[in-house]
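First comes the structure, then the notes that go with it.
With one protein chain held back, the other chains of the complex are shown just where they sit.
Right, chain A next:
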Amino acid sequence: MLNRTAENVARATPEPLARKVRGISDKGLAWLFISPTILLLLAINIFPLFWAIYLSFTNYRANRPNEVVKNLGFANYQRILGDQDIWIAMQTTAHFVFWTILLQTLIGFTLAWLIDRKFRGHAFWTTLILVPMMLSPAVVGNFWRFLYEPQIGLFSYVISFVSGIPPTSIQMLSNVSLAPWSIIIVDTWMWTPYVMLICLAGLRSIPEYIYEAAEVDRASNWRQFWSITLPMALPFIMLAVLFRGIENFKMFDMVNLLTGGGPGSTTEVASITLKRQAFESWRTGYSSAFAIILFVAVFGLANIYVKALNKVKQR
């Protein structure tokens, strides 16, 4: 009934636009609105994905496009799973993800907890802390190479000034045991604010009355922290951890610019291996297979992530 009236009034309005789309139903409009996005993603994401799946079963090399392509079946996959270098790269990635997340969560949560005291001027300082995470990891990471220079680099100078170690011996990027840490430091510097911001939202979502009740029950500050603050902020911390986990699993920019995977292959994370195989050795088929394996891993993580996301949303 209402629709009919609306329709009649609509017919009376002399809008050219109105005339053109009169015939489109809500359902049609929904598809009209959604399909361009889906089509774009099919063209730029899904079609290439299927192409990569096809290539992963071949010995195709992108630098020799005219060579006859041979079907290898699962040989590429078998070789990857038996490849010592790939496993080392996965271990390096895991090591890197573990330490960055641990540091970022500890520091990020502590900062959020402190900011939540709402001291004077906290909004200004919070914004200032957030700046590094908005910047380009590549461009800023590249500059860290300068800060890490032995002797002339500010970072090495400060460390040697504080610790008394001669400045020439602080070789952050070329020392085998320090190079992974040089990346972890920059990543932590850059992304701790991210974890902090999400934790802060978590802490602010805890209603005041719970603390009031705890206070009435004479619960100690320590007890309040462990039984109210931490459990209630936990979904948010989880969210931050998952976000950072996925991002750092894909990590490429910073590593590529800071160490390029070196010295040797000490900082060669999965993305760097993939780049070396695909764009330096041009083993397109082999690297496609590795890419598909990474897809599956990330897809699994993403699935868990979205479930956690919905849980946080429901609160």
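The rule is short, and it goes like this: contacts are C-beta pairs under 8 Å (C-beta built on N, C-alpha and C of every residue); 3 or more make two chains touch, one makes a residue touch a chain; residues count from 1.
Keep this in mind: contacts and distances are computed from a predicted model.
Asks: Determine which name in "Carbohydrate ABC transporter permease", "DMSO reductase", "4Fe-4S ferredoxin" or "Heme exporter protein A" the UniProt entry assigns to the undisplayed chain of the complex.
Replies: When "Carbohydrate ABC transporter permease", "DMSO reductase", "4Fe-4S ferredoxin" or "Heme exporter protein A" are compared with UniProt, the left-out chain turns out to be "Carbohydrate ABC transporter permease".
Asks: Among A:Ala75, A:Met90, A:Leu178 or A:Ala201, choose the residue that contacts the chain missing from this document, as touch is defined above.
Replies: With A:Ala75, A:Met90, A:Leu178 or A:Ala201 as choices, the missing chain is touched by A:Ala201.
Asks: For the full complex, which residue in A:Val69, A:Ile88, A:Ile129 or A:Leu178 touches the chain that was left out?
Replies: Once the missing chain is taken into account, the touching residue is A:Ile129.
Asks: Contacts of chain A with the missing chain: which residues?
Replies: 2, 5-6, 9-10, 12-13, 15, 17-18, 21-22, 24, 26-27, 29-34, 36-38, 40-41, 43-45, 47-49, 51-52, 55, 62, 111, 114-115, 117-122, 125-140, 142-147, 149, 151-154, 157, 167, 189, 192-194, 197-198, 201, 204, 208, 211-212, 215, 236, 239, 243, 246, 249-250, 252-253, 256-257, 270-271, 274-275, 278-279, 284, 287-288, 290-292, 294-295, 298-299, 301-302, 305-306, 309, 312-313
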